[in-house]
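Missing here: one protein chain of the complex. Every other protein chain is in place.
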Amino acid sequence: MLSYTEKIREIAGRLLQSGAVEMVIGFRAGTVPMMNEPHFAKTPADVQKLVWDSHCGINLANYLTDRKEKIGVLAKGCDSRNIVTHIIENKIKREQLVIIGVPCKGMVDKRKIAMKAETEITEVIEAETTITAKGHGFSKTFEKKDVLQHNCSLCIHRNPVIHDEMVAPPVVEQQGVDRYADVRSIAAMTPEQRWKYFEDLLAPCIRCYACRNACPLCYCPTCFVDESRPQWVGKSLDPSDVRTFHFLRAYHCAGRCTDCGACERACPVGINMRTFTKKLEQDCLDLFGWEVGLDPEVRPPLDVYRPQDPNDFIK
Amino acid sequence: MKMITINKSEWADGLQKAAQAYRLFGPVKEKEFHSFKRLQDGVLPDLACLNTRLSPKHLIYPQSEVMFDYTLDESRADHHILKEAARDDSPQAVVGIRPCDAKAFVLVRMNFDTPEYQDPYWIRAYEATTLVGLGCAAPCSSCFCTTAGCGPYHEEGLDVLLADAGNHYLAKVLTEKGAKFVAAAGWKTAAEPQAADRTIAALKQASESKITSFVQTDNLRSTETTDLHNAAFWEEVSFSCINCGTCTFSCPTCWCFDIQDENRGKAGVRMKNWDSCMYPLFTLHGTGHNPRGTKLHRVRQRFMHKLKYFVDKYDRGIHCVGCGRCVRLCPVNIDIRRVCNMMNNFAASGAACAIE
Amino acid sequence: MEHMGIEPGRLQFSWISSAESTKFVEVVTQVTAAIKALGPNSNFAKKMAEVA
Partner (left out) sequence: MLNPYLPYPVRIDDIAVETEDKNLKTFKFTFLDPGDEQKFAYKAGQFAELSVTGKGEIPIGIASSPTEKGFVMFTVNRVGLVSSHMHAMKPGDVMGIRGPMGNCYPWERMQGKNVVIIGGGFAFTTLRSSIVYMLHPDNRPKFKDIHVIYGARGPGMLLYRDELAEWERRDDIHMHITVDATTDPNWKYNVGFVPAITEKKAPPAGDDTYAIICGPPIMIKFTQPVLDRLGYSHDKIIMSLENRMKCGIGMCGRCNIGKEFVCKDGPVFTLEQLNKTPREY
């Protein structure tokens, strides 16, 4: 994936110069290890700042919502599926976009690496399949596949599903991935155990809403937690309010979530909130045979009525 | 100023004694991260931690705090009248707080303790708190305290400064509160002041030399507020922001809050909750007009407040202690060090333009 | 909801036309009986005193 950078700059430069787009949205090198910053390029100097490596985890579809200009945007598999969802939901027009597809091998989970390091990581060096983390008097090399973001390790859509340009030939998709092991392990619990499990999961939440705001799907002008008339959810850290926020947010993403992992990646206190969305994703697959964001012509199952929709839950 | 030697063998015992007079708090590891928690039943603060993920500001300024309670039951004589809620202002001590986080309270105090008004909640909690700080021997790569008006052995705001000198701690007792705490812990071996000072100075120097990141702030004061406000770079700075509250909630110096009533049946409370200038709702008028309606406005407000308005209002430096939390936690890597230097350089380039 | 630890049966769905008043009464009676049998759900009740 490291070789992508040159190609990305080449494509971005060309698109800007030809006037095909007014800006190209990608990443520039971050100021701390294992972080890159979303960045827009409008000039040749900006283009030279664009980079690509295993730390481009933020979902760039988030930056397209309601924009009016013509935009070139880098898109991994998950980003491209969110772009499809954006197009279906009229948050951007297909004609406005030049989608620069980036075949993805998975993004690295900085929390996983940090936990395996003995001290603060001050530098990370990436090779094709490995990643080396260095700190004060410390250096350790990991196989990338062992330190991927959890969602990336389960991903079966690494190649962009929609694109106008590609920075490299498609990568081989993962086969035979067990995507719902976590959902099954929760299903095996009693209701009390589950309640406790989610209580522990959400205990550190500070309601900063990084998960919500990192999510390309969360674009409502006023989120239900911010409504004051009526006020649906209390504003304190009361556990029932925190939980109400998290599971309602998950419901709002049902049939729309691409499991891009932006929510977990953004969380400052390390909550794995995909534990909520994963269940809904599995239900959509089981009940409707639905996988989100593969086709801009098909609306999601909770958005349409079909006579064959399952209705066993209705008494 | 007294200097005390605390042999590490006396440490646990002393804290146990202090726990009889104080509610003790300190850094404790939970799952992956450290946070400041109540030290129950002889649990020791984990002083090896590189600083906690979130700041300890909640110990004085909880994220959610009940101010008043009331009844809406009209059969009661005092219906609809607010009454002060019960609270615990018994002495508490924060053991192992870093100098940056302690200095942050000094800055926040300027907001809550003013000549005209005093916030009784913050002030009572602050007055009940003794800050027993640990000099920071291993600053992180994102720490920039030395150029943010602070430092790894900075004393301002602390009641006791501890320095780890191998088999013992040197405790520099800085205030009356600190003296009381040391007495309650029963630590009384006086250290030879000059030798102790030399040891601390050496540790301080060693630590400061490990700090590799800096901000420049010298031009901020002299720059015109409106020029800085209108600078072109804000679009580029704010582009990646997702408008979450991570930076402000993790920041030890951010103090903004909201006031909310919450009812349950006929009873209810009025409370203060942390709020964030990153949220659109923060400044939204009832009419729908929002003076800071875009993320550019809001990102600019955060940095301008910390690095310009505060500088102008109090003339006490920037409203930042260089703890680096926002740098480490921002989901999209917006870096205050970079922005601070841009603002400072803008000042310099602005001056250059004026000469031309 | 069950995934998160709400007991099975606490959330029920029925399809009732605005003309089916008898069915509405039946369903409401049945659901309230079923929920009462489960007892109060304390999980989602706010514990106000704990706010501090």
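We just call them A, B and C in the order they show up, numbering each chain from 1.
Following the convention adopted for this analysis, contacts are C-beta pairs under 8 Å (C-beta built on N, C-alpha and C of every residue); 3 or more make two chains touch, one makes a residue touch a chain.
Computed from a prediction, not measured in an experiment: that's the story for all the values here.
Note that the undisplayed chain, when the full complex is considered, contacts A, B.
For the chain missing from the display, the contacting residue among B:30, B:218 or B:312 is B:312, taking the whole complex into account. Checked against the full complex, the candidates B:8, B:80, B:188 or B:316 give a single residue touching the omitted chain, namely B:80.
The missing chain lies against chain B, touching residues 67-68, 70, 72, 79-82, 84, 111-112, 114, 116-120, 123-124, 225-226, 229, 255-261, 263, 268, 270, 275, 277, 282-287, 289, 291-292, 297, 301, 304-305, 308-310, 312-313. Within the complete assembly, residues 228-229 of chain A touch the chain that is not shown.
Here is the rule we go by: only the chains that are shown with their structure count from here on.
For the pair chain A and chain C, the distance between C-alpha centroids works out to 34 Å. Per-chain Cα centroids separate chain A from chain B by 32 Å. Multi-chain contact residues of chain C (touching two or more other chains) are listed as 46, 48, 51. Touching of two or more other chains is recorded for residues 234, 236-238 of chain A. Across the interface of their complex, chain C is touched by residues 183, 186-187, 191-198, 234, 236-238, 240-241, 243-244, 247, 276, 279, 311, 313-315 of chain A. Remark: chain A residues 30-32, 35-40, 58, 62-63, 111, 115, 120, 122, 136, 204, 206-210, 212-214, 226, 234-238, 265-270 touch chain B in the complex. Residues 30-33, 35, 50, 53-54, 63-64, 138, 140-142, 236, 239-240, 242-246, 249-250, 258, 260, 262, 271, 273, 276, 279, 281, 327-329, 331-335, 337-338 of chain B are the ones touching chain A in the complex.
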